[in-house]
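Attaching a single structure in structure tokens format; questions to follow.
Shown here: the complex without one of its protein chains, the others still in place.
What follows is chain A.
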Amino acid sequence: MKMAALCNDFGDLVQIKKQLISVISLCKERGLLHSAKWASELAFSLEPLSKEDLPPAAPFTEDDAQDLDALTLAKSYFDLKEYDRAAYFLKGCCSQKAYFLYMYSRYLSGEKKKDDETVDSLGPLEKGQVRNEALRELRVELSKKHSAGELDSFTLYLYGVVLRKLDLLKEAVKVFVEAIHALPLHWGAWLELSNLVTNIEMLKSLSLPDCWIKDFFMAHMYTELQMIKEALQKYQNLIEAGFSKSTYIISQIAVAHHNFRDIDQALALFNELREQDPYRIDNMDTFSNLLYVRSMKPELSYLAHNLVEIDKYRVETCCVIGNYYSLRSQHEKAALYFQRALKLNPRCLGAWTLMGHEYMEMKNTSAAIQAYRHAIEVNKRDYRAWYGLGQTYEILKMPFYCLYYYRKAHQLRPSDSRMLVALGESYEKLSQQVEAKKCYWRAYSVGDVEKMALLKLAKLHEQLNESDDAAQCYMRYIQDIFSCGEQLEHAEVSTALRYMGQYYFKNKLYNEASICAQRCCDYNDAREEGKALLRQISQVRDQIETPSADLFAPLSNNNTPVRRVSPLNLISFTP
């Protein structure tokens, strides 16, 4: 039912393409480059239109004609970043287009000046004041026009941006929603809105126009809010609806998979993306993260060199190089490149966190703490930074102190097992076994990535002499390890087998015990013990079998506890 509706929405791809083409020209005329780029990318992914289908140019009004010369002149100044000059020549123009460009150049001029002035502002604390002037004037003018209802969609968007810069967030949300209603195709407005939406309740409460672009927005929001499954579903729908060639969607899906820690899938998608769009730099830092996690040195090296050739002064490039050096264990150089990325854009969140990681590798905990703190300042919802802070304090042997940070991280990613395992470990160090057990169990039930939770839980039970629970956990652990197929480095199957052998032996399940003991012999560190156990078993069996075995066999079975673990069929597993 839902699918059908969606297909209906997207049924007329030709119509969508037409809309896109017209909005591209609108954005271009107004110097909104990023929105134009987004729309163009999307338009490119759709089938080309025939000549008749091409949308007619936007209607030309009397006002437009009057302002044409001034507008053309101003636009060329604007393109050359001479904003004041552009604004000067646009003053007094009456068409909407000219008015937007006029206000927009004033805004950008203010921003540019602020940027310049921060460099030689009178003091560090004065930074905040520098930007005020242009913004306040703009706000006054725009709000007058706004209440008179004279703003078109683009000026509304600009008004929203001004409000956001003045930290008037509630009003900004209202205005952006208005702007979106006026022209749903303007992606920039959606994007600005997405920055202001902090939680799902707020997202649900917004009244947004029912347009095909809303699905893009919702998918983007779901990714931002870490609701990966919903996001992937949305993107899948979009692909099925005919956007399968869009590089934007592919990259977003890849990022979503990355957030979901579905590394293979994400890698495949990124490779596909690079084939389609070899000179793309956006999102390549995420790609490099994935390569890093998989330790794919040659691929990462190739990517780094490739990106440097394209543009070495991009944040993403610096991050990729940082990752590359980090993988080669040259942490000083890695930190240097992350610093360079931050110089290019101090609000680049990933770089702060990654730099924190590098400092951690260099055992410079205090610098790491500061880097993580900066990351948090840029974005409070960065779970990696919180997690990193937790790790730092854990290294400093402050398990109680790091609880706070791990808890924060867990709050942001409730279904990420790593935080839960970290929490569990801290609790264990504080001898809070009950909490630790809860954490490990929860980590296991949300899908343990590192397959460590069960083992830790089992060991904890073992420590507390809860042998039945311990055995159950070991059993699950063994099943888990064998069923996932691949060989994990830290797997402690031998420990589990050893314990299981002993457990069965104590409970007089000699058959199972001997199976376990035999499997123990496959591992170097448990071989001796396995053999010893086998000997013990045969001894006991001899003792039992010398009297009449038939009498005692059923009895010995009855002796086993009720919550006994079902004997496992180890033969079927191939290590």
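Here is the rule we go by: a contact is a pair of C-beta atoms (placed from the backbone, for glycine too) under 8 Å apart; a residue touches a chain by one contact, two chains touch by 3 or more; residues count from 1.
One rule holds in what follows: contacts and distances are computed from a predicted model.
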{"item": "Protein name (UniProt record) of the chain left out of view, among \"Anaphase-promoting complex subunit 5\", \"V-type proton ATPase subunit H\", \"Dihydrolipoyl dehydrogenase\" or \"Gamma-secretase subunit PEN-2\"", "value": "\"Anaphase-promoting complex subunit 5\""}
{"item": "Touching the absent chain when the full complex is considered, from A:M355, A:A409, A:A422 or A:A443", "value": "A:M355"}
{"item": "Contacting the left-out chain in the complete assembly, out of A:L206, A:I310, A:M398 or A:C521", "value": "A:M398"}
{"item": "Options A:S40, A:Q66, A:S143 or A:Q433, residue touching the unrepresented chain", "value": "A:S143"}
{"item": "Of A:L13, A:L49, A:L68 or A:L191, the one touching the omitted chain in the full complex", "value": "A:L191"}
{"item": "Chain A residues touching the omitted chain (full complex)", "value": "32-35, 111-112, 114-115, 117-129, 132, 136, 140, 143-144, 147, 161, 165-168, 188, 191-192, 195, 336, 338-348, 351, 355, 366-367, 369-371, 373-374, 377, 389, 396-401, 404-405, 430, 432"}
